[in-house]
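Yeah, one chain of the complex is gone here, protein chain that is, but the others are all in their spots.
What follows is subunit A.
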Amino acid sequence: MDIVGKIVSGDFSGIIIRQKTGVDIELGELLVARENNGYFILQVFDISYGSQIPERIRSLAAGLKLEEVSNLSFLDSELSNFILIILKPILFVTPNRYHLPKKLPKFFSAVERIREEDLSFLEKPNRPLYFGKIRSGSRVLDIDVFLRGDDVITHHMLISASTGKGKSNLVKVLTYNLLNETYSGLLVIDPHDEYYGRTKKGLKDHPNARNKIVYFSTNPPPGASTLILDLKTIKPWHLTGIVTLTEAQIECIYLFYNRDKENWIENIVLAEREEGVSAVTLDVLKRKFNNVFGVSSEDGRISFRSSLFSNNSGVTTIKNVVDNLENGKTVIIDTSKLGGEVELLIGGIFAEGIFSRYRDLSSKGYLQNKPCVSIIIEEAPRVLGKDVLDKGANIFGTIAREGRKFRVGLVAITQLPSLIPKEILANMNTKIIMGTEMSNERSALIESSPQDISEESRNIASLDIGEALLTSTFSKLAIPLKIPLFEDIFKVDKKVVKDKTTFRGVDLE
């Protein structure tokens, strides 16, 4: 037994133990207090000094040591001065079940460090989603943390952390492991082109990548798809809440759309004048379309400035993305070469595509057989921020509110969760909280957490790179996590054995 302390006082909000001399206990560490019929799992949320010597004497002794040469020392110093650890009881485990504790451990109980076998009750569920390993303080236990993936995905996730705390690594680990499963499609809007692994290890290196990953880029590597959309596939509602439009502009758009159907953008760009639309409105719209779609009129013909939109290519791109998601594939959209507004427009178009498809399938009763779909959005307040949603609803806001019914969920990644409205934050039923220094951001997370983590503020502030706290409606406790390094996966994974290719369309010599 690795006894580290004994319970000396406290109450349900904080059990105080005296730390054994020579032992180091860290914030966030998991400890165990055993009883006859089971054991408590306790977590450290604060640490303080304790002493039996009055403070006045301690101050004097310290002064003497500092100001004068003195050999003064306390009698039985280790007995008199000690460390107090404040713990929160988080679980009571019996041989048959585990639940939130409704009693306190016995007074003076010995408290031990947790061992891996103490967490053996955490089983791998069906349709698992892997998060990382359990962490006790900074010690990593060899216990993998899984939750039931389709539940977690359809009830939305939030990943929050300050810069450099390991968000990208976490998303890579989550998505890489999801490639082992068939229960979910995944749409990754990737503004930094970091997930596919164009130049280094990435999702493309997963053994199932060939069948599971579809990569779209404006500059695709061999075998990947070109991110190009035919203007005819763009609908007016794709702009809603993403491109700022006045009422007059919206009316103009629908006037053209209702009359010209799929040619509405082209006809607006080419229109000289339009009855019922002011020249100013038409001109401003043309300018906006030039910015967003890169289109303008040249000698009475439409001209394309960017390679993202076209009038004869990319007719099937949206269908293609949506079909792949419906088939449980991971679709990565490299938006690194696109401007912010265009990036969100593209993400919104695909998100709207899958949401509409699933809503349609739901109305026909076919949805239950489909994989759920998760949409990963970076810097989520750009589409889920209070100020953005106040200007008008967009597809991401709709998915955050209604997506669960249609098996479509969001994974919102942000450094600033406080910018997201409370009701949407509360709808994110699983949160992975990484190191967050700003107290208002921590408060937003703590207030909207499915578990009571009100005592975790200091702990969250002190989380190191790759350390996280997982709180979820689908877990009985907030789980301290250590996210493995993505690159380390390849040190363990077996080398993929490539099939020998049979060349057919050529004459080999």
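Methods note: contacts are C-beta pairs under 8 Å (C-beta built on N, C-alpha and C of every residue); 3 or more make two chains touch, one makes a residue touch a chain; residues count from 1.
Definition applied: contacts and distances are computed from a predicted model.
Student: With one chain of the assembly withheld, which option in "DNA double-strand break repair protein Mre11", "ABC transporter ATP-binding protein", "SufBD protein" or "Cytochrome C oxidase subunit I" matches that chain's UniProt protein name?
Tutor: Record says "DNA double-strand break repair protein Mre11".
Student: Check the options A:G28, A:P101, A:G137 or A:G314 and report the residue that touches the missing chain.
Tutor: Counting the whole complex, the residue in contact with the absent chain is A:G314.
Student: So one chain is hidden, and I want to know which residue out of A:S162, A:T226 or A:S457 touches that hidden chain in the complete assembly.
Tutor: Of the listed residues, the one touching the omitted chain is A:T226.
Student: Please pick, from A:P95, A:G276 or A:G505, the residue that touches the omitted chain in the full complex.
Tutor: The single option touching the absent chain is A:G505.
Student: Take the complete complex as the reference. Which residues in subunit A touch the chain that isn't displayed?
Tutor: Touching the chain left out of view, subunit A contributes residues 126, 182, 218-226, 228, 307, 310, 312-317, 319-320, 366, 368-369, 498, 501-509.
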